[in-house]
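Inspection log for the structure reproduced underneath, given as structure tokens.
With one protein chain withheld, the remaining protein chains of the complex are depicted in position.
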Amino acid sequence: MTETVALAHNDPYALGHGHGLAVGHGGGGPASKRIIVGYGFWIFLLSDIVMFSALFATYAVLVERTAGGPSGRELFDLRGAAAETAFLLLSSFACGLASIAAAARSARWYYIAMAATCVLGLGFLALEISEFARFVSDGDGPTRSAFLSAFFTLVGCHGLHVSAGILWLLTMVAQVFAKGFRADIMRRLLCFALFWHALDIIWVGLFTVVYLMGVYV
Amino acid sequence: MLGKLSWQAIPFDQPIPLFAALIVIATVIAVLVVVLVKGWLPYLWREWITSVDHKRIGVMYTLLAMVMLLRGAIDAVMMRSQQTFAFRAPGYLPPEHYDQVFSAHGAIMIFFVGMPFVIGLANFVVPLQLGVRDVAFPTLNSVGFWLTATGALLVNLSLIVGEFARTGWLPFPPLSETTYSPGVGVDYYLWSLEISGVGTLVAGINLVTTILKVRAPGMTYMRMPMFCWTVLASNLLIIAAFPILTATLAMLLLDRYLGFHFFTNEAGGNMMMFMNLIWAWGHPEVYILVLPAFGIFSEVVSTFSGKPLFGYRSMVMATMAICLISFMVWLHHFFTMGAGGDVNAIFGIMSSVIAVPTGVKIYSWLFTMYGGRIRYATPMIWSVAFMITFAIGGLTGVLLAVPPADFVLHNSLFLVAHFHNVIIAAVIFGAFAGYTYWFPKAFGFRLHEGWGRLAAIFWVAGFYVTFVPLYIVGLEGMTRRLQHYDVAAWRPWILIAAAGGVLTAIGIGLQIVQLAVSIRRRDELRDETGDPWDGRSLEWATPSPPPAFNFAVLPNVSGEEPYWGVKQRARDRLKLSEEPEYEAVEMPRNSPTGFVCAFFATLMGFSLIWHIWWLVIAGAVGAYATFVAFAWRDRDEYVIPAETVARIDRANRQAREAALARLRRDQ
Partner (left out) sequence: MAFAGHPRWLRLAKLKQGPRWRVLERVAAIGALALTLSGCDVAVFDSKGPISEANATILLDSVAIMLAIVIPTIVAIVAFAWWFRASNPRAQYLPRFVYSGRVELVVWSIPVLTILLLGGVIWIGSHELDPARPLASPNKPLPIQVVSLDWKWLFIYPDQKVAAVNQLIAPVGVPLQFSLTSGSVMTVFFVPQLGTMIYTMNGMTTHLNLEADQPGVFFGLAAHFSGDGFSDMNFDVHAVSPAEFSGWAQQAGAAGDVLDAQAYRDLAKQSANVPPKLFRLADENLFQEIATQKIPPGPGPQSGGPNPSVSAH
């Protein structure tokens, strides 16, 4: 340390008034793979949240534009949406258990917890699809009005994320089955868990902005 | 079976696109034949197509950008020549073709020239400057590149099968909705950008993680070279802005494919929302392109002035300020939509505020030159041309940020001249400066100076001769995208602009000659030591071209300009530092994931455009299977033994020792 300081003083090209150690972080060389992967995935999640913000903003702009069709107040069934919320939050809890099981290298509990995550996720999807099907069969599909276009896109985009998550979940189960808890698979599990929890965060926003505010505001 | 696709999609009745298509097909076939006959395919597959080496990927990005630059430049020449002939006459391009040409020109130049050029240079240089062996996600990096290439391929495919968008480089609804654009052109545009947008996002995540988490020991933030800072800022913008583009284009796709009503005239759709969303991406996009170019100029000006960058901290601050403010100015793209005085004034002021950090940057380069010993190699010529030209572009930019002035200049050729003034002067000149500057690092020999200087002179002259008349004709009220016109006062300026187009085309031709001459005379242009320009940052500490592992031993950074410090000590003591202890190096294994994934993405994109639904599903399944196959592999890395590392490093040390010996002799 003192050596570095001394070097910095000798360095005629040291910048600014400081003339000491340049401030900043990350002096220790490249981070570990686990940190790099987790960090990168966090950044991906941030970008995904930006995409959802664009959809949220669009929804907010179009929510009044019902073009003579039904508004959210007339359409939404809060009990259904509450049940979806329960399914999704419980599945997130199960996903947390799966992470703990993986950390403990317990294959049995890992499979059980992942199965629970999957079933609860599928339950969420089933409820969402039945809601969509009801709207469409009543003639209130996404082509009915700009409001419904925005609704189907925002909620449907989250639903697509959940579907992709389930495919990923199944792949992760197969991977652990085939390869065991290898270091790279543990890193992927970390990413999957982050993804699954992030979908909860988005759903909470969605439930509030679309369903609660749609019915009560 | 084949959706909307039929023989009618091929433009047999239109000679110009048909001819262009034939040339493209002939070129592609010729290249393939040469590759196959010469037996290069295994080499290409092993060393390039499946490579996850950031340097190789960077080179491929840059090559893609340069090939697409040719395509975009041909479009530009067609536009200039059409307007030359189309005075009170129809010219040679009918509107439905001319409209595709200008749409393709803009989309290609931004998405498939500017973006891959800066991302490619960043990919190549950033890990070297940070003193590390690779990027954070090497395989993902390859996926990102190949998805970008997919987008470029689809755009070019539209030349042969079907048509490209006729809606401008940004497809404003309702014109881009099915009612007014029922053809496949807009779909080609949308799918190629959705796919390449994923590639860009991946590149952004990769570079940000690399810069924030993968640096040599001691490489603190305030010791990073300016190029790394600007790449960081640019890629943060990618992460924050590209998802908006993806979402916006997805909404337009839903409108077009499934009858949604986001931006339609009917059922409550709102086209102004498209304007807001697309520019919320679009303005940061400008800075995504230009910030890395600023970084390149910082490196070049400092190196060729023989001085550290003046006001490094100010530069960092200015870069991050631009990064932030660029998200608060989007409305200046439509001051003339009647938003009202308050809104216009606030966005006008915010827009001109960006001129402050940008101005600071110009002064930093200026004072870097002050007291320097400036060597005018080609990169420095591009840089000085940039500084002067960009000052003018900045002036006209701030002018357009003044709403009452914009009220008469919006959408005019004045605007066109302005953004070419900043994009060409900053992004293109910057990319060329970087290309010339880092070429010896990538290939081990310098580009020929004489041809390079001549090319730069023609480019700069071509720029002024083209765009000064366009400024003037914009002040005369000429709007952009006119296929023909009747106003006599515009005519002389359009003719001069066409002459400028010729000069620029000659500049491009000279660059091709430069490349050919340099390859032929590579032995006399050889860079033996790995430090051809007397550089200051860590990339010059490696041999040219650097080995797969970049650094035999990760450098220990103890100050700004670490390589300059090491080099000065060696020069003072006329002796290299002690030979380090070499260890075996683990490097990521190659993977065809990126290429195969892009193959399926191409299938998906093409079949989505032509409504071939079974092929869409097949493509999706194939892409998923590719990732599973990648996830299933057991070995991620291979080991380079310590002896190999030592042999390569000793060879480079020998060359540097020889350079020191020459220095000793001269003293």
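Read from first to last, the chains carry the letters A and B; within each, the first residue is number 1.
Rule of thumb we're sticking to: contacts are C-beta pairs under 8 Å (C-beta built on N, C-alpha and C of every residue); 3 or more make two chains touch, one makes a residue touch a chain.
Fair warning: this is a prediction, and the values are worked out from it, not measured in the lab.
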| item | value |
| --- | --- |
| Touching residue (missing chain; options B:225, B:311 or B:546) | B:311 |
| Hidden-chain contact residue, picked from the options B:493, B:533 or B:563 | B:493 |
| Listed residues B:45, B:367, B:464 or B:599, member touching the removed chain | B:367 |
| Given B:15, B:182, B:509 or B:641, the one touching the chain that is not displayed | B:182 |
| In chain B, positions touching the absent partner | 4, 6, 8-9, 11, 13-14, 94-96, 99, 162-163, 166-168, 172-175, 178-185, 265-266, 271-272, 305-312, 314, 334, 336-338, 340-342, 344-345, 348-349, 352-353, 355-356, 359-360, 362-364, 366-367, 369-376, 384, 387-388, 391-392, 394-395, 398-399, 401-405, 407-412, 472, 475-477, 479-489, 492-493 |
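Assume only the chains that are shown with their structure count from here on.
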| item | value |
| --- | --- |
| Distance from the mean Cα position of chain B to that of chain A, given in whole angstrom | 31 |
| Residues on chain A engaged by chain B in the complex (per definition of touch) | 3-4, 7-8, 11, 13-16, 21-31, 35-36, 39-40, 43-44, 46-48, 50-51, 54-55, 57-58, 61-62, 65-67, 142-147, 149-150, 152-153, 167, 171, 175, 178-179, 184, 188 |
| Residues on chain B engaged by chain A in the complex (per definition of touch) | 132, 136-137, 201, 204-206, 208-209, 212-223, 239-244, 246-248, 250-251, 254-255, 258-262, 264, 266-270, 273, 277, 280, 308, 312-313, 554, 558-561, 564-565, 624, 628, 631-632, 634, 636 |
